[in-house]
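Input: one structure, supplied below.
Here the complex is missing one protein chain, while the rest keep their positions.
First chain written, first letter: the chains are A and B, and each begins at residue 1.
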Amino acid sequence: MSNVDRVAAPARPLLAPPHWRIADLSESSRWAYYLLVPSLLLVAAVAVYPVASGVWLSFERYNLLRSPVPTFIGLGQYADLWTDSTFWTSVRNTAVWVTVGAASQFLLGLVTALALNRPGLRGVGALRIGLLLPWLMPSVVAGHMWSLLLDSRIGVVNDVLVRTGVLHTYVAWFAQAETAMGAVLVVDLWRSFPFFTLLLVAGLQGIPEELYEAAEVDGANAWYRFWRITLPLLTPVIVAAVILRVIGLVNAPDLMIILTHGGPGLATHVLSLLAFNDAYTGFDFGAAAAVGTVMLVLLMVFTSLYVRVSGVTRD
Amino acid sequence: MGSRAQTRRFYDAVAYVVLIAAFFFAVFPILWTLLTSLKSNADIVTTEIQYLPLRPSFENYATLWAQAGFTAMFFNSTVVTILTVLVCLSVGVTGAYSLSRYSFPARGQLLLFYLLIRMFPAVLLLLPIFIALRVLGLYDTHIGLALAYSTLLTPVSIWMLKGFFDTIPPELEDAARIDGCTRAGAIVRVVLPLARPGVAATAVLVAISAWNEFLFALMLTTSQGIRTWPVGLQLMVGEYQLPWGLLTAGGIISIVPIVLFFALVQRALVRGLTLGAVKG
Partner (left out) sequence: MHRRDFLKSSLVSGTGLLVAACAPQAVAPPGVSSSTSGAPTSSAPTAAAKPNGLSGTVTYWHTFTSQSEMDGLDRVTRAFNQKYPNVTVNSENVPNSDFMAKFSLAVQGGAKPETTMISSVRLPDMVAMGGLMDLTARVASWDQRQYLPDERFKDATLNGKIYGVPSFAFVNWMYYRADWFKEAGLAPPKTFDDFQNAAIKLTDPSKNRFGFGMRGAGGGEGLLIEVMRSFGSPIVDDKGQPAMDRQKAIDAVRWYSELFTKYHAVPPSVTNDSFQQIMTGFSTGQTAMLWHHTGSLIDVSTALGADSGKFGTLARPAGPVAHIADVSYSYNGMSDPKNADADWAWLDHWAQSDTQITFLEATGYFPSSTKVADDARIKNNPYYAPAIETLKFGGPAPAFAGSSNWGLTVVLPAFQRVLLGEIKPEESVDLMMKGLDKAVNG
């Protein structure tokens, strides 16, 4: 009560000038827009030109080796992609990679967040840091460590699985088409679930205890409390986390490059790898821009639909 | 009454099982990284896998630290990360609050617009940003790299922070305003304290992303200037060389500062004030 009282009766001249100005500013009808200015400036100033020129590049032929002067060719790059079997394989692989990846990472993140959030558990601090460690590891180290862990000659995971009788012989996880994608998904699950854990734990903290207590008094069981209280209130955080993670999965080829580089064959070849190869092995920036634009469109569609369906921008 | 306590204990037990399994899954590879960093190369590439190092030594760490430029790279990464977190939080809190609380035309589209720069593969953004930094004279400077990171991480911050702000009922601010608070005052006195876990989580995630970022760091810095830690790690991997001991030592060194940062920030992740205290 005393805090609010103090705020309730400020005498204007007693307040320090900057505070006074911001306080005044915040009362204006344009406050919402003023709040947006800093971030908009930063992002718009830097985002608009690169993305626009990137998309424009997809309508041009621009290859550092062969056609170093960009020339407009309309939908030529897209026509090339349409007839390129590698492109379609990459699309299929990306669909698997993103769906299974995002779902598995979200579920593990949610489950661990719920567990961490339980009041009265001991040793949660140490557990929390431990769970976060995979996300802290730089990709170059994480990628090479996992290729060592799963190595078919000196890999610890193989050794343990053989000693415990689960496997008969060492398996070359990344060398077989059937297991390569699964193995990379496990590595990314390890690396990325803490992203969800961290965000969801923070989000769960925002749900008032009183709501649960009231529900318990009314006789609601754990499932009910979860579905009717936790999930709905957590939705804004879930939507933000899922969208950000999906964007990361679609756009970043870092783990894939280290673990399999799209192989064996094309078993783990995804769109981000196609764009990367086009740009930095083929120096065909026009083609890379086309793949990038396809990825952009897919992500835009997904994000708009998901945001609308989940209602987070509903007023 | 008894059965409710029983159900609670049951779920507590389930929680422990889940946490310990997940903890094991998360920590085992890190532990292996640590063990590998204490071995010499001859003990890593062997016919019989050595679990515990037969001849543990900190030689890899010593070599790494003595190697030219590593302390400098570490320092550069720290400075760039701190700058990035400061920019992203200040710019992110204001933007996210507006998008969370106020409805105005094109709000949905604006939210999507912020994500635009993240939806395009980084490889294609490099040239424009490279040229921009050179033109501004910010190429190979801490501020330049932090700005480049901030443009990528501000959208992330805004989306995350907006999500957290959305979970705080606006009625609380209305109550504060009725009591005479300005809108800005309400943000500072009501929303931010309640959103502390969210702000802390966002700060941690932005810090981690900035600390580990490789591609922009590679392209926008040089060894004479502000080359950062992840580039140093990548430099260890040559065409014919992969020094497991050094690389893993580098990885362990890499996570120490963030673990410390997280330990500091950890208490903020737990909401200090409860709703009751503010409502009065």
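By definition in this document, contacts are C-beta pairs under 8 Å (C-beta built on N, C-alpha and C of every residue); 3 or more make two chains touch, one makes a residue touch a chain.
In this text the structure is predicted, and so the values were computed from the model without any measurement.
Participant: List the shown chains that the missing chain touches in the full complex.
Facilitator: Per the contact definition above, the missing chain touches A, B.
Participant: Which listed residue (B:Arg9, B:Arg134 or B:Arg267) would be found touching the missing chain in the intact complex?
Facilitator: Of all options in B:Arg9, B:Arg134 or B:Arg267, contact with the hidden chain holds for B:Arg134.
Participant: In the full complex, which of B:Pro53, B:Pro193, B:Pro243 or B:Pro257 touches the chain missing from this view?
Facilitator: Going through B:Pro53, B:Pro193, B:Pro243 or B:Pro257 one by one, B:Pro243 is the residue touching the chain not shown.
Participant: Sort through B:Thr46, B:Thr71 or B:Gln109 and give me the one touching the missing partner chain.
Facilitator: With B:Thr46, B:Thr71 or B:Gln109 as choices, the missing chain is touched by B:Thr46.
Participant: With respect to the chain omitted from the figure, which of B:Thr71, B:Gln109 or B:Thr222 is a touching residue?
Facilitator: In the complete complex, the chain left out is touched by residue B:Thr222.
Participant: What residue numbers in subunit A mark contact with the hidden partner chain?
Facilitator: That gives, for subunit A, the contact residues 63-68, 86, 151-154, 172, 174-177, 180, 260-266, 269, 277, 279-283.
Participant: Taking the full complex into account, what residues of subunit B touch the chain not shown?
Facilitator: Residues in contact with the chain left out: 42, 45-47, 123, 126-127, 130-131, 134, 218-219, 222-224, 231, 234-243.
FYI, only the chains that are shown with their structure count from here on.
Participant: Applying the document's contact rule, which stretches of subunit B touch subunit A when the two form their complex?
Facilitator: On the subunit B side, the touching residues are 4, 7, 11-12, 14-16, 18-19, 22-23, 25-27, 29-30, 32-33, 36, 44-46, 49, 51, 87, 90-92, 94-95, 97-99, 101-104, 107-108, 110-125, 127-129, 132, 147-148, 150-151, 154-156, 158-160, 162-164, 166-168, 176, 179-185, 187, 189, 194-195, 197-198, 200-201, 204-205, 208, 212, 214, 229-230, 233-234, 237, 242, 244, 247-248, 250-251, 254-255, 258-259, 262-263, 266, 269-271, 274-276, 280.
Participant: Touching residues of subunit A toward subunit B in the complex: what are they?
Facilitator: Answer in residue numbers: 1, 3-5, 7-10, 22-27, 31-33, 35-36, 38-40, 42-44, 46-47, 49-51, 53-54, 57, 108, 111-112, 114-116, 118, 120-121, 125, 127-142, 144-146, 148-149, 154-156, 159, 190, 193-195, 198-199, 201-203, 205-210, 216, 221-222, 233-234, 236-241, 243-244, 247, 250-252, 254, 272, 275-276, 279-280, 285, 288-289, 291-292, 295-296, 299-300, 303-304, 307-308, 312-313, 315.
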